[in-house]
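Excluded from the complex is one protein chain; the other protein chains are retained at their positions.
Coming up: subunit A.
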Amino acid sequence: MRRNTKFLGLLMAGMMGVLAACGNASGEAEYPNGNIEIVAPATPGGGWDTTARGIQNTLDENGLVEENMNVSNKPGGGGEVGWQYLAQQDSHAISINSSLLLTNNLLGQSELTHEDFTPLATLATEWISVAVPADSDIENGIDMLDRLKEDPTSLNIAVGPALGNNDHLSFVSVADEYGVDVSQLEFMIYESGGDVLTALLGGHVDVATMALSESLEQHLNGEIEIIATTADKPIPEDESIPSWQDQGIDYTFPHWRGIMGPADMTDEEIAYWNDTFSQMVETEEWGTLLENQGWDDFYLDHEGSVEFLEEQDQMYEELLDTAGMTE
């Protein structure tokens, strides 16, 4: 009997040892150990969707992720629906994010914020431009601000698709800095960047604030004129495009996109993605993707992104306050 117990004890200890070893081995080497789901909080074909599919493609082609990856679309509520979904998944789901993650919360439209997720990387930025029709008599950024300072309702400003987005906020904060009464500004809100461009080309608005990638082509063709950008360096396609900095206003504004996972990811899981994304941004495919979309590389790893989101959150709070959009 005694012998038996001892034997059993030994056996169990041995088995546990083996199990523990297995556990260790599989745990460390095997995250991810299932399908990776990339959540695009948008309909197929939109900006977030193409980013998600671009990431999937780049990771796959370069063998950076061996597991199966699939993109799932969860559109609605400016990202809210997709992020609600992500919050309920395990660490095998990741999602694209942007400043809407912060502003939805600050505007009281969402309970979720950056602290409810694990930021994994910040990937790219694009700059925002202010453009006028080619035959406009507005000469430059300062000329426009002077007019608005004198009479904030003198110009119709096109923006899309919603107030509180980066195009809107960056415009308001420059104007505010210059001393314009921003609460009086007359914005016309169009459904998409394409509609903003159409309105500008047709001369139905005086000014438009929109992504540089959306306005650049028409500017190069002489159909519209970009009078200011939020960039911190010259635009390679046309170095004569002035930034706000060039015009004496110390203002830059990156419109970033990043990627995050659900809350409470382990250090090991975070390390895996740090490693994966740092390699991804070096690949040729990623470079082409950035170039095609008109984006700039803006890679930050997990630690960098956590810090960056914290800073951005404070900045947006002030911005929305300036724009008079917080309660």
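As a convention for this text, contacts are C-beta pairs under 8 Å (C-beta built on N, C-alpha and C of every residue); 3 or more make two chains touch, one makes a residue touch a chain; residues count from 1.
The definition used in the following text is that contacts and distances are computed from a predicted model.
Engineer: I want to check something: the complex is missing a chain, and I'd like its UniProt protein name from "Xanthine dehydrogenase family protein molybdopterin-binding subunit", "Autoinducer 2 import system permease protein LsrC", "Tricarboxylic transport membrane protein" or "Cytochrome c oxidase subunit 2".
Structural biologist: Missing chain, UniProt protein name: "Tricarboxylic transport membrane protein".
Engineer: If I consider the whole complex, including the chain that's not displayed, which of A:Gln89, A:Gln293 or A:Thr322 touches that chain?
Structural biologist: Only one listed residue reaches the unshown chain, and that is A:Gln293.
Engineer: Using the document's definition of touch, tell me which of A:Asp90, A:Glu217, A:Asp238 or A:Asp297 contacts the absent chain.
Structural biologist: Answer from the full complex: A:Glu217 touches the omitted chain.
Engineer: Considering the whole complex, which of A:Ile189, A:Ile249 or A:Met315 touches the chain not shown?
Structural biologist: For the chain that is not drawn, the touching residue is A:Ile189.
Engineer: Any idea which of A:Pro32, A:Gly141, A:Gly164 or A:Pro242 touches the chain not displayed?
Structural biologist: A:Gly164
Engineer: Tell me which of A:Gln89, A:Asn140 or A:Asn156 is the one touching the absent chain.
Structural biologist: A:Asn156
Engineer: Against the chain that's been left off, what residues of subunit A make contact? List them.
Structural biologist: So the residues of subunit A touching the missing chain come out as 43-47, 49-50, 53-54, 56-57, 72-78, 80-81, 84, 107, 109-110, 156, 161-164, 186, 188-192, 194-195, 197-199, 201-205, 217-218, 220-221, 223, 288-289, 291-293, 325.
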